[in-house]
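Just one protein chain is left out here, and the rest sit where they should.
The block that comes next holds subunit A.
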Amino acid sequence: MSIPSQDNAIQSGRLMRVAIYVLLIFFVIYYLLPLWVMVSNSLKTLDEIRGGDMLAPPKDITFEPWRQAWSQTQIGVEATGLKPYFLNSIIMVVPAVTLSTFLGALNGYVLTKWAFRGSNLVFGLMLLACFIPFQIVLIPMARILGMLGLAGTLGGLILVHTVYGLGFTTLFFRNYYAAFPTELVRAAQIDGASFFQVFWRILVPSSGPIFVVTIIWQFTNVWNDFLFGASFSGYESTPITVALNNLVNSSTGVKEYNVHFAGAILAALPTLIVYIVSGRYFVRGLMAGAVKG
């Protein structure tokens, strides 16, 4: 066969194609609408939002809500804006992602290239751990963090995110390394390379894509987490998602919708940027999260 196979061989009429594009554009608008509402209303004054049309662009653009959201608005008792919470999230995300990714890589290496009796059971148990409803661990985790002196600290949150991230990171690397030629590993061993030498010199250099997938996956999950943040963070360690929720759902004072929208975008920005820059890898992570085996 010399004819290149098309993605889809079905032909459709001209009218049909117009209808398809109209529908596709309709859904583009549907998905972008909330983002548009957030952006446009974060640039309006409160009076304009109250008096007007939420879908309209701002009449007089003001950046005041952004300044408020970042550094001035009252969250909890203090008027600090979201800045300190944004920093908390960064301090939490970096080590949690690094640790869980690195451990996942080692685990995946062991489970595929050094399989031992029972390693499938080990993998099965780690895989199942990805899907538990975290409500099941809240009470004992709160106790353990208390005993370790980590209750209400960023250290505690880092620990929690690292251990509950291990299931997915191990899964990602295990599936990736399963396809990596074992002969290369065996050849290196015959040449006298040790366990760690094989890992660093042979597997890691060819693991670029899966590192990106795993880091993005973990970054998105940890940054967007709310449940652990709400359960285990304290006054000094509140992550941004929890702070944003406190800002929006606090019952005191005037509802500053424009500040809420600016704050919501601030909270969404890091993961959104990562997604736009490397969406391909993000999707790969999602797919790996859905289709196992």
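Operating definition for what follows: a residue touches a chain if its C-beta (ideal position, glycine included) is under 8 Å from a C-beta of that chain, and two chains touch if they have at least 3 such contacts; residues count from 1.
Operating definition for what follows: contacts and distances are computed from a predicted model.
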Request  = Among "Cation:proton antiporter", "Carbohydrate ABC transporter membrane protein 1 (CUT1 family)", "Sorbitol-binding protein /mannitol-binding protein" or "Molybdopterin oxidoreductase", find the name that the UniProt record gives to the complex chain excluded from display.
outcome  = "Carbohydrate ABC transporter membrane protein 1 (CUT1 family)"
Query = Which of A:Ala129, A:Ala151, A:Leu184 or A:Val212 touches the chain that is not shown?
reply = A:Ala129
Remark   = Touch with the missing chain holds, among A:Leu43, A:Leu150 or A:Leu166, for A:Leu166
Request  = Have a look at A:Met141, A:Ile158 or A:Ile210 and name the one touching the chain we're not showing.
outcome  = A:Met141
Remark   = Logged for subunit A, residues touching the omitted partner chain are 5-12, 17, 20-21, 23-24, 27-28, 30-35, 37-38, 41, 49-50, 52-55, 103, 106-107, 110-111, 114, 116, 122, 124-129, 131-141, 143-144, 163-164, 166-167, 170, 194-196, 220, 223-224, 226-227, 230-231, 241, 244-245, 248-249, 257, 260-261, 263-265, 267-268, 271-272, 274-276, 279, 282-283, 286-287, 289-293
